[in-house]
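Note that this complex is displayed minus one protein chain, with the remaining chains in position.
Letters are used for the chains, namely A, B and C, taken in the order the chains are written, and counting of residues starts over at 1 for each.
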């Protein structure tokens, strides 16, 4: 499965091993996992992730296909959760498999940059003071200019 | 364990999960795994990796420490095998944990570039025609100029 | 035409989806029309720099056509990853 949008937890290590096992001809595998961090104030109770069913799958598939076209890859994978997550839980994962390491690194980096600003997910932080939508970073939009 | 030189196989997925579990405060985890690729001719029987016991651990520790200094990391890990490997086996792995994704990506990239040209490992390809030492690539040496 | 709202746009408008009849030809014309529906709409759309739009589930610029679209969605900049 190249793109997966899910509300339940998944096992990044098992995912990495399964991805690697089927990446015949790859010499380099890169994975990125995003973890729900606690806030600087230390009082994050949960992270809620809203998404746009239908468009999310479309957008992730388009981003993944673009990576397959731009880089010399054997395979690429994107998994992203939605719903309520606790601090320390894995939010999402990308993995890339390539003959050579430069393509594997660049493709994972590319996938992350596009996913941050082009996939319809919205994060909300829940603390004892209430719920607050996470603001998009100008940096994230600017990161797309690299590609 | 931040640096490990070993002759037996290891489980990249389990390693990634254990590394992530102890990377408190990290929001971004990047892993790189290197896989023994078959040759273009399709007749690789084994890859033999020689190393310089003592210096290898020293060099990997120095490279890992340098990454911890240069980038804003929570943790970094390097595992490298030596001895005889079959095609498809995992040769090595680096993992980085950082508050933010740019540091995690750059540090993993940095670790790989230095490891390629500064850690005392030498690969030899075994085919039905005999054994041949893998030549270092000029690209690998040039890659260090980026940092 | 089905209009969908996400994140704080959904909260400000008070619904995630509504059906509208419109002759608007572009996203920006549609926004101007939607702003007249209620004070909540006007407030939600007051800062268009903070809003993104998708027509039939494709992200588009504000001058994109909406004629014939089944679904137009509005939401803040995305914060995935």
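Assume a contact is a pair of C-beta atoms (placed from the backbone, for glycine too) under 8 Å apart; a residue touches a chain by one contact, two chains touch by 3 or more.
The structure displayed is predicted, hence computed values, not measured ones.
Novice: In the intact complex, which of the depicted chains does the undisplayed chain touch?
Specialist: Taking every chain of the complex into account, the missing one touches B.
Novice: Residues on chain B that touch the omitted chain in the whole complex?
Specialist: 34, 49-52, 54-55, 58-59, 80, 91-92, 112, 115-124, 133-136, 140-141
Methods note: only the chains that are shown with their structure count from here on.
Novice: Between chain B and chain C, what's the gap in Å when you average each chain's C-alpha atoms?
Specialist: Once rounded, the distance between the two centres reads 48 Å.
Novice: In chain C, what residues contact two or more other chains?
Specialist: Only 81 qualify.
Novice: Which chain A residues sit where two or more other chains touch them?
Specialist: If we look for residues of chain A contacting two or more partner chains, we find 34, 112.
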